[in-house]
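First the structure, in the form of structure tokens, and then the observations on it.
Missing here is one protein chain; the remaining ones are kept as they sit in the complex.
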Amino acid sequence: AKPTAAPTAAPATEAPVVVTTEAPKEITFGLLLVGPYNDHGWSEAHFNAGLYVEEKLPGTKMIYLDKVNPADRPGTTPAQLADELVGQGATVILFNSDDMKDSATEFAAANPTINVIMASGDQQWAEGKDFKNLPNMVNVMGEMEYGKMMAGCAAALTTKTGQIGYLGPLINDETRRLVSSAYLGAKYCWTTYLGKPAEELKFKVTWIGFWFNIPGFTSDPTQVADDFFNSNYDVVISGIDTTEAIVQANKMKLAGKEVWAIPYDYEGACDEAPDICLGVPYFNWGPSYLGYVTAAMNGEYKPLFEWVGPDWTNINNPDTSMIGFKEGDALSAEAKANVDKFIAELAGGLQLFAGPMNLQDGTVYLKDGEKATDLQIWYLPQLLEGMEGKSLP
Amino acid sequence: MKTMTKTSSLWINTGFRIAAIVLALAFTSIVLLLSNARPFEAFANIINGSIGSSKGIANTLVAWVPLLLVTSGLLMTYATGMWNIGIEGQITLGAIFTTLALRLMQGTSVPPTLAIILSILAGILGGALWAGIVALLKIYGGVNEIFGGLGMNFVSTALTIWLIFGPWKRPGTGSMSGTEPFDTSLWLPQLEGLRISLWSVGIGIVGLLVVYFILQGTYFGLKLKAVGKNGRAAFLLGVPTTRYIMAAFLICGAFAGIAGAIQVTGVYHRLIPSISSGYGYLGMMVAMLVNFQALWAGVVALFFAALNIGSIQLPIVMKIDSTLSGVLQGALVLFFLLMEGARRTFLSKKRGK
Amino acid sequence: MKVEIKNIHKHFGKVHANNDISMTIQPGTIQGILGENGAGKSTLMKILSGFYQADKGEIRLDGKLTRIKSPADAIKHGVGMLHQDPLDFPPMPVIDNLIIGQSGGLLPNRKVVRKQFEDLQARFNFKIDPDAYVDSLTVGERQQLEILRLLWLGAKVLILDEPTTGISASQKEMLFATLKILASQGMSVIFVSHKLDEVEQLCNQVAVFRQGKNVGQAMPPYRTPQLVQLMFGKSMELAPRIDSTSCDVLVHMKDLAVENYRLHISGINLDICKGEVIGLAGMEGSGQRLFLQACTGLRRTVGGKLYIGQRDFTGKPYHQFLNSQVSYVPASRLEEGLISGLSLTEHFILAGEQQGFIINRDKALKLTESRIKDFSIRGIPETRVESLSGGNQQRALLALLRSPLQLLLLEHPTRGLDIESSMWIWNMLKERCKTGTAIIFTSSDLDEVLHYSDRILVFFGGKVSNPLNAGSTTVDSLGQLIGGKGWEN
Partner (left out) sequence: MNEIILIGLAGIIAVAAPIIFATIGETITERAGVINLSLNGTILLTAMAGFVVSVKTDSLLLGFLAGAAIGAFVALIIAFTSITLKQSQVAVGFVLTLLCRDLAYFLGNPFMGLPGPRIPSLPISGLKDIPLIGTLFFKQDILVYLSFILIAAAYWWIFKTRPGLMLQGIGERPAAAFVRGANVNRMRYIYTMIGGALVGIAGPMYSLSAKAGWKGTITGLDGIGWIALAITIFGGWNPIRAAFGAYLFALLQWLGIVLQPSFQNIPSQVLQVAPFPLMILALLLVNIGNTEWVDRTLAGLPESARRFIAQVLRALRTTPPASLGTPFENE
């Protein structure tokens, strides 16, 4: 999806953003992380992006606050915490999670002179269902769909039992479209490269009910992973914040079972158990953030909705690609070859969200020859036909 | 003579109290040193972050009000000797009911002020309902209120998540950020440029006064205490024990409900996951620290709220984790209990001589 | 074993509980100890059995100076104490009760223990099932179990502190027989009691304590007035019993039936007159308590009807009884009767009628002060009930009763109290009868039952006797019934 400037974004001349006439050479940007900055997952990916900006752009200074969620910071709102960062001199604020959506909106509205970046929001998407007109906010999201497709592909090319498990968090449009992407990737590689019939591929998602385990309230991801492996799902793709999938896969492996797993979010995620890691689709927020902060520095900050895909010339280029797929040691040579071929095809414009395609309940999602629009993908109402698992919360 | 002993024992008591505080600070300092941070810098940052600025003070008050309400409610259940750990769930249900009420009235002809008032009443209902269930389980099922309460807490969390991503899903993507925020007309009016609403502060203070009055001056309060100290004897003396336990739970639940309602109408303006913000458990700590005397609840609650807010500076400024505030709060209560026990033993020894 | 006690002193704060007490107990004798409440009897016994350490003085066992450091130490030296409420483990089997505390290896040998236990039982022809759970035994049997256990552990001195409170007459006979056997086998027995007749019946010699001092020894034949004189420093006379004449029916029971998981009592038919006193006799756990609680709605009747003052109270809850001037005074004062932690004043506020919502402290204070005076309670309005003495707690309980009352139900109204306090309390009760209040009370003291009741119901294993006229009943016939004899008719 190409960057689509929000229509309200008036010509740069009257962009109501940075007040000072000539751009300041010094700038402090504040980062609000939903999880621990060192969670080896979603939040750490953003944290590293911040470090990247500091390194690439002289004169920038990062301040951050992690665990920004009402469970860990009782009685606070992200907006209020953003105020704290502003109090420390930040003039650019990054909200790194969907959790902070409303606070980001509230804060952006209340602080027109602050440049706000909101990851994974859709407030700035004019066509989106939740559009808010905020001249000082950028929405950015990585097209992890591609990453998940690659993950699904790697899984399909590796599975011996033809059964792939997906460890899902809670159920919403975002998680649905990611699971479905993984499924599409898997199905494509299964049929195209292995030439096997689609029906022989089982793809099942089990939702634990939250982004991580809370005993007594969610299902235990460890148990979910184990259950997958024990019932002959030999590859498990993780969609949650924590690493149970590869941890358990590793345990099974040591116990002599032939299983693999694919973690999520964070480039280094495979390191925890390289032997069974087929690879990890990860976010690389650095380049985008660098862009926005630079813009802020030079007073060229524009409101924007960006849904950024990989840099197809090299999806793992730290300076250009938002989405990467780091192939793991456990990925066999021929599988690797095919995954690379798959990536090449995607680069060549292969669109997997293409008709004919039905939703899980059999209703038509895409007619024959129809390609899904960004809206259709972003707001995916159900899982797709052929996938096993719950579609609705 | 009598007065002399009074004053002397007063000195002893304050002495032990102060010792508790000193020990707690010492303990926390050690913890800080363990993670090579300078204690005084840390404490300074906490103070500065909480009362250093008008914003800080406002935020502290925002945390103070629900904490105060919850503590007040808990004083009632404590009077009957009950550990209402279910308080977290009761706050949550208060929030859920408030949200429900507002969703129903939003965009109707109901005047906002009335809508807010009704929604708070709904919150009271929700909290009381959840507490009532725990009480029923306790009274008619013999299920220890601690576990009944915990169970209901889990259920309430699940209920919240389900509502946010299911029936009350916001337009577009169901979001961890919660339900669609309410129109500003349905917010408790806030002070210009600050997040605190004088209304909620008022409610909090009134709540505490009411509880104080009930426990000090009324038959109802005395009977609650009787039930707490010896249910059987109280029953034989004519106190309808179960009804009083139930009443205590309902009142406590109602207070929790108000707290939840204020979280929705005054702070988050929507339903979010973990809306209870852990005020329930924190309130139990406050109640213990004031030794279940309503008199001090306000001050201590304020102090704890300040710790919560002030500690946010720690990760920003010093790169250390802000759960330190929890450590300090826990240490305070722990050492208070220790010193309280030490004091008792000390005094009884003295009497023995 | 010969026990010599020399110049024992014990202080509790200001209280000089034992003041230079000396006495010698020869092997094979039963030493009685009499004394009013708080005279220091229990204190001395607790010193002997290692609960307390004497401040001054010495103890010699068989002439050997001995320091008894703890109850366990005491039993090692051969001194065993039987507590009023036997210190055993109700939810555990008899056999385990023996094993606990028996020194030995990691794994107890149940077979051997069982054998030894059976042999011991045979000596006194006790019949306790070693596999029964203790909470299924009567207090009497539990006492027997404790005695056996102490002997089994090698006790040569047996101390009994008020052992007969709480057991029935026949169980008492059995106990006394046992003690006599033990003495004849060379044990020394120390027997503490308030009850002159018991002591006279049992003991080879009696010491009387007053205010912590041993004020005198007595040898058989005993002269009761002399003992009373010694105990109280003055002589005393029971008020003569007055038999009521006319009957104005207050309570009417028709085929009443009550049960708990052990007992089922049915077919109770009884009319009680205004101002009448009904005594309930029987072994502990024969159903008296059950019956009493049924009469207050504390236990739901499972059959029949209960009328009080023409109104049907069958199956009504306790508080309805209470509000219809039916009051119940439980036996255990601090467990069920009073609320530890609350002051006397607060008790009177709770017990009194609630006026409005807010408490009027001054009014409550005045009321309390007057009650404290009327009932001569040793304490002030602010006194917390738990720091009141036994007798004063009992007085407080009675002071809390509302008046007027239609029906008053009491469990062991004078348990643990000395003659003086008991007489005082009964005077209060009889005063109430004069105002038309009917009284039903349980007691394990047959004399009390016979002396103060107009009619008596005897309970035995779930059966209830027809009401006996107290005036024309003797201790023996009553004892017979309680023991289960003479129920044929």
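Note that the chains take the letters A, B and C in the order they are written out, and that residue 1 is the start of every chain.
Keep this in mind: a contact is a pair of C-beta atoms (placed from the backbone, for glycine too) under 8 Å apart; a residue touches a chain by one contact, two chains touch by 3 or more.
Since this is a predicted model, take the numbers as computed values, not measurements.
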Which displayed chains the hidden chain touches across the whole complex: A, B, C
Contact with the hidden chain (one of B:12, B:25, B:44 or B:338): B:338
Touch with the omitted chain, as defined above, among B:62, B:161 or B:222: B:161
Options A:46, A:67, A:101 or A:302, residue touching the unrepresented chain: A:67
Chain A, residues in touch with the chain not shown (by the definition above): 35-36, 38-40, 44, 67, 71-72, 171, 204, 206-209, 211-224, 226-227, 230-232, 241-244, 247, 251, 254-255, 271-272, 388-393
Missing-partner contacts on chain C, residue numbers: 46, 51-52, 70-72, 75, 81, 83, 87-92, 96, 99-108, 259, 261, 299-302, 315
Residues of chain B in contact with the chain not shown: 31, 34-35, 83, 85, 137, 139-144, 146-148, 150-151, 154-155, 157-159, 161-162, 166, 281, 284-285, 288, 320-321, 323-324, 326-327, 329-331, 333-334, 337-338, 340-342, 344-345
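One rule holds for everything that comes next: only the chains that are shown with their structure count from here on.
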Chains in simultaneous contact with chain A and chain C: B
Greatest separation from chain A - chain, by CA centre: C
Distance-to-centre winner among chains (Cα means, whole assembly as reference): B
Gap in Å, rounded to a whole number, between the CA centres of chain C and chain A: 78
Centroid spacing, where centroids are CA-atom means, of chain A and chain B in whole angstrom: 37
Chain B and chain C: spacing of chain centres that average the CA atoms, whole Å: 48
Junction residues of chain B - those touching two or more other chains: none
Touching residues on chain B, where the partner in the complex is chain C: 217-220, 222-223, 225-226, 229-230, 232-240, 351-352
Chain C to chain B touching residues, read off their complex: 13, 318-319, 322-323, 328, 330, 335-342, 346-347, 349-351, 354, 356-359, 400
Sites on chain B touched by chain A in the complex: 49, 53, 55, 59, 62-63, 66-67, 150, 154, 157-158, 161-162, 165-166, 169-178, 181, 195, 267-268, 270, 272-275, 277-279, 282, 305, 308-309, 312-313, 315-317, 322-323
